[in-house]
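Note that one protein chain is taken out, while the other chains of the complex remain in position.
Chain IDs A, B and C follow the sequence of writing; residue 1 opens each chain.
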Amino acid sequence: MTNDLRIGVVGAGLMGADHITRITDRISGAVVSAVVEPDQARADAAASNAPGAASYARIEDAIQDGGVDAVLIAVPGQFHEPVLLPALDAGLPILCEKPLTQDSTSSWRVLEAEQKLDKPHIQVGFMRRFDREYAALRELVESGDSGELMMLRCAHRNPAVPDSYNQKMLINDSVVHEFDVVPWLAGSPIKTVEVKYPRRNSLSPEHLREPILVIMELENGVLVDVEMNVSVQFGYQVATEAVFEKGLARIGQPAGLQTWRDGRFSISDHMSFTTRFAQAYDDQIQRWVNAVRGGTLVDGPNAWDGYLVALACEAGVQALDGGVVPVDAPARPDFYA
Amino acid sequence: MTNDLRIGVVGAGLMGADHITRITDRISGAVVSAVVEPDQARADAAASNAPGAASYARIEDAIQDGGVDAVLIAVPGQFHEPVLLPALDAGLPILCEKPLTQDSTSSWRVLEAEQKLDKPHIQVGFMRRFDREYAALRELVESGDSGELMMLRCAHRNPAVPDSYNQKMLINDSVVHEFDVVPWLAGSPIKTVEVKYPRRNSLSPEHLREPILVIMELENGVLVDVEMNVSVQFGYQVATEAVFEKGLARIGQPAGLQTWRDGRFSISDHMSFTTRFAQAYDDQIQRWVNAVRGGTLVDGPNAWDGYLVALACEAGVQALDGGVVPVDAPARPDFYA
Amino acid sequence: MTNDLRIGVVGAGLMGADHITRITDRISGAVVSAVVEPDQARADAAASNAPGAASYARIEDAIQDGGVDAVLIAVPGQFHEPVLLPALDAGLPILCEKPLTQDSTSSWRVLEAEQKLDKPHIQVGFMRRFDREYAALRELVESGDSGELMMLRCAHRNPAVPDSYNQKMLINDSVVHEFDVVPWLAGSPIKTVEVKYPRRNSLSPEHLREPILVIMELENGVLVDVEMNVSVQFGYQVATEAVFEKGLARIGQPAGLQTWRDGRFSISDHMSFTTRFAQAYDDQIQRWVNAVRGGTLVDGPNAWDGYLVALACEAGVQALDGGVVPVDAPARPDFYA
Partner (left out) sequence: MTNDLRIGVVGAGLMGADHITRITDRISGAVVSAVVEPDQARADAAASNAPGAASYARIEDAIQDGGVDAVLIAVPGQFHEPVLLPALDAGLPILCEKPLTQDSTSSWRVLEAEQKLDKPHIQVGFMRRFDREYAALRELVESGDSGELMMLRCAHRNPAVPDSYNQKMLINDSVVHEFDVVPWLAGSPIKTVEVKYPRRNSLSPEHLREPILVIMELENGVLVDVEMNVSVQFGYQVATEAVFEKGLARIGQPAGLQTWRDGRFSISDHMSFTTRFAQAYDDQIQRWVNAVRGGTLVDGPNAWDGYLVALACEAGVQALDGGVVPVDAPARPDFYA
């Protein structure tokens, strides 16, 4: 009872508030002990869902007060490094929402800081790895039961995006998830990235040219095509079809209550990642809490994975302008073995 | 942190052990503070999953020690009354695994004891109400969007049962779930119960005559047929088709990873209630814990519901011998309004 | 080329006109050589789809003219006997739309007339037997691969019926199909029929009390429940779930183009038997034509099957008033072995 993990949540926006509610209502062995949020209104709103949590404007103050055992970072990516570095400095375990940082250079600095500790302390919030269907697909790949994996055909579809969403965010905000989960599924890093442009969706914000088709080749020869589509109107979908030598597998298909009305059989689609990945988010936090309490600190993608994703994103952004862009990663430090 | 709900779990068999793990690993705001289990080996095994929990052979001792805020009963049904009565006497909130007690007479005694308190303290563990698809179906019924509900066509299929499973358990152990969830879905109590015998499954234990088809009429005219099948070999299934005036709905259908192999498209079935209802069990406990901590004490089927189910079971057992058997319930006490 | 089967179609209403178009446009080895229809307007309309067909008001005249090799009867059931008897008398092969005749007594007279010939000449138009999924289900039953069949759970749902549709037609016009196809699937005749009344559909014509649940027990112990529902608004459905000792099978489920729109995944339902059973009707006629041309004369349900269905309908109509009604059939004459 007295050893509940005391989590300092940094950022009380949409994502942060969601995590605060999750930890308070559904996660075992953890409490939100601090909310770090300079925006007072947000901080107050979040506090009401985290009874007893202290409120801070800066992470350094929260750390100094000593009431935080671990840190969950839910601010936008460009603000991650200034939170990661002091938290690492204090030796605190961290769950950092994706991306690790805004680019590979800053991610490298974080890796360097982390390597001064005895072991990895950072887990990156690529929650798809905790989705049960993704996990089942990975097991199937590893089992070899259907032969070797040859292709992954992926789709990531959003009903709509705000006007602030720009062309690069197709890569950095959306395809970023595939850059993590595809190598994890296929057991091989990304070798090249290429972008193709289908007919433009006339319902997209004017400044966007989308959908895009992102094609990746992995080191082991697996070919991946990802349809990235952010104005599909009809629903939120994340689906993958895996093509094996002697079988096929598919995840992300319609499920749940089936209804017949007005001459149609139908199943409700998701409209947002919050319902599509509800189970994954819960399991991600619970397993991280368990790992921290158990001393492992990380049970999921680590900072090295986050760094590789940053490299892939840079290749992807470059590929928006054409060409087949290689992803050149240095050798993995033993620290992350 | 210090106000975690301290739960005394009574019974450390299969079900009790499962709940202990659940509370310890996945439930927010609660800990297992006591395990009541006369079998020392079981108690020891359970203790390893509930760090810090005290061990007792009798519920009375656990209560007297003062370390228990609420009680979760997971012993077989015939042992419920001797736990329920002292727990009620101590004014403790209770989550009691189904059934409430072994028959309607003992259930009535429990109701009488409970009515001495200020409000209902007992929740009965009919977990199906917490299954998301069941909940979605109930919403559809209540919305009236498809017109009035006219029929429910249910199936409850187990791969196999142990030799100790007897003919009456078809009703008391298995159909019992439908006796709770059907009136809840349809918004109307059970009026009559009847049993039909299909061709016998030659793979059933010799002393069983099953499957059976249980037909219920509800007070509002809704007709229900339940296929109860405990030796189907091929999987564990709980499914319902709801027939409305202008629509249809179906729950419990195959979901998850889809695979193609050997000339077939396929989806894995469940083989046990533990995976089929995993989400329901978790949500049941979390919502009960939240209700107790919030002072509501009950958020689900209460003791009155449990009593009605006991009456239906008695009618069902009688119906195994033939005839259309009425379920005669007294008026519901205001206490349970 | 010159040996196309010359078919005389009796009745040029909805069903007859449909068969005329089918034979003319899609059936190999047959032509419509005569249309027998007293209503001149109908006869003229039909003639335009059967180039070269002669027109008659009476079957006797068509037979006498000698231009008819076989007869297809598509007038309402009460007018079948007066067509069947002269056609049998002329030794012509016959495909008779269901039912054989309007009752078992008249059906018996037809059987007697047919038995004067060298072999069965009448095939009855229970087209479900020609539906590919029904055929696949029957194969599964016969294979024994899933163990013995124990139950059939059927549904027959129409979007709406005309005001002229009366209570008995629930049995004689609709359940009549199950009375043929269920024994054929299960390999055993019907022993008893019973009717249960669910909540009434308020959208039904005022004089109808429906849906009904028809329960049949077969001689081999298989139990069958049929939901008969004629005002469901949402679509036309004929579906069956077969429960085996170690498996399950289902036919009549949604198929075809899958679409995602407006937050829903959906598949179009049928709205009429004409599309639901299009393939079955075509195959029924083609196989009958082939059988006649090949000298077998019958390739499907025969007059004896039609007689058994008439007996079952009489039991079913009686069961509308309550009780478990036996179906007592005489021994099958060797003529139909």
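What we mean here is this: a residue touches a chain if its C-beta (ideal position, glycine included) is under 8 Å from a C-beta of that chain, and two chains touch if they have at least 3 such contacts.
Just so we're clear, the structure is a prediction, and the values are computed from it rather than from any experiment.
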Left-out chain, listing which of the shown chains it touches: A, B, C
For the chain left out of this view, which of A:Ala45, A:Ala136, A:Met169 or A:Val243 touches it? A:Val243
Which of C:Ile27, C:Ala47, C:Leu100 or C:Val292 sits in contact with the chain that's absent? C:Ile27
Based on the whole complex, identify which of C:Met150, C:Val232, C:Leu248 or C:Val325 touches the chain you can't see. C:Leu248
Pick out which of A:Asp39, A:Asp65, A:Glu112 or A:Glu148 touches the chain that's been left out of the picture. A:Glu148
Per the whole complex, from C:Asn49, C:Gln123, C:Ser146 or C:Ser231 the residue touching the absent chain is C:Ser146
Contacts of chain B with the missing chain: which residues? 234-235, 237, 254, 260-269, 271
On chain A, where is the contact patch with the chain that was removed from view? 147-151, 153, 157, 196-203, 211, 213, 215, 217, 220-223, 225, 227, 229, 231-234, 237, 243, 245-248
Note that chain C touches the chain not displayed via residues 1-2, 4, 6, 23-31, 52, 132-133, 136-137, 140, 145-146, 246-251, 253, 255-261, 279, 286, 290
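Here is the rule we use: only the chains that are shown with their structure count from here on.
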Chains adjacent to chain A and to chain B under the stated definition are C
I'd like to verify one number: the distance from the centre of chain B to the centre of chain C, where each centre is the average of its C-alpha atoms, in whole angstrom. 45
Inter-chain centre distance, chain A versus chain C - centres from mean C-alpha coordinates, in Å: 58
Chain A: positions in contact with at least two other chains: 260-261
